[in-house]
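Right after this comes chain A.
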Amino acid sequence: MRELRIHGRGGQGSVTAAELIATAAFKSKIYSQAFPAFGVERRGAPVQAFVRFDDKKIRLRSQIYEPDYIIVQDSTLIGDVNVFSGMKEGGIAIINTEKEIDGGVPEGVKVVKINATSIALETLGLPIENTTLMGAFAAATGEIEFDALEESLRERFPGALADKNIAAARKAYDIVKGGA
Partner candidate 1 sequence: MPLNVGCSARPGNARDNKTGSWRTFRPEFDNDKCNTCGTCMMICPEVCIGEDEEGYPDVDYDFCKGCGLCAEECPKEAIKMKKEEK
Partner candidate 2 sequence: MADNKPELFEPGHRACGGCGPALAARLIMKAAGENTIVVASTGCMEVFSTPYPETAWKTPWIHSLFQNSAAVASGIESSIKMQGRDEKVVVIAGDGATFDIGVLCISGAFERGHDITYICYDNEAYMNTGIQRSGATPYDASTTTSPAGKQSTGNSRPKKDMPAILAAHGSPYVATASVAYPGDLMKKIEKAINTKGPCYVQVHAPCCTGWGFDGSKTMEIGKAAIDSGLWVNFEMEDGAVTKAKKVKRVPVDDYLKAQKRFRHLFKPEPNPEEIAKIQAIADKNAEKYGIDITPK
Partner candidate 3 sequence: MLQIMEGSHAVAEAVKLSRPQVVSAYPITPQTHIVERLAEMVADGDLNADYICVESEFSALSSCLGASAAGSRVYSATTSQGLAFMTEVVFNVAGMRLPIVMTIANRSLGAPLSIWNDQQDSIFLRDSGWMQLYAEDAQEATDLHFIAYKAAENYDVLLPAFVCFDGFILTHTFEPVDIPTQEEVDAYLPAFKPYQRLDAKDPISFGMYATPDYYQEFRYEINAAMTRADKVLREAGAEFGEMFGRDYSGLVESYRLDDADTAIVALGSVCGTIKDAVDEMRKDGKKVGLLKLRSFRPFPAEDVKKALAGVSNVAVLEKNLNIGSRMLGAVGLEVKDAVYSSGIQVHSYVGGLGGRDIRKKDIKMITEWAEKGKDDCFFGLREEVL
């Protein structure tokens, strides 16, 4: 079983991202489970969402403490929240930033930086990074196929909006693949 923890802020679509990644995984023939940190956080507060991936039915219901992957939607969270907490060796951290990460990255964790905000602004015209980061996640981890992600986005968003989100995800996917 592999586990993903998404760090974001209320309103940034962390839960939607978790759901869409789980949906894409499901469409990639992987058993998946997505859930939010059950809270009462309001817009702007740090929030988390989780995804599990496995080849067989997932029964585990506890929260995720030792993730294989993390997505950090907003680099301002680093410092406020220990986003790397419990990360497994060999894990992958996908972080929306262009800056250097000053310390805190555990031994053996690979950091994939992507400026999702500028991609989102260019492609969507809005600083909504979650779909962009999904593209980066697909490329960095191989947990979900890009076609499956595309299909999930198409189910979730109407026509033109889906196209834009897919384009943003594609751009991030290509950047990460290229850099790999």
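These made the cut because all candidates are chains of the complex that A comes from, given by their letters.
Worth a mention:
Please note the rule applied: a contact is a pair of C-beta atoms (placed from the backbone, for glycine too) under 8 Å apart; a residue touches a chain by one contact, two chains touch by 3 or more; residues count from 1.
Since we're looking at a predicted model, the values are computed, not measured.
As listed, 1, 2 or 3 are all part of this complex, and the one touching chain A is 3.
Residue ranges on chain A touching candidate 3, taken from their complex, read 18-19, 22-23, 26, 31-36, 38, 40, 58-63, 65.
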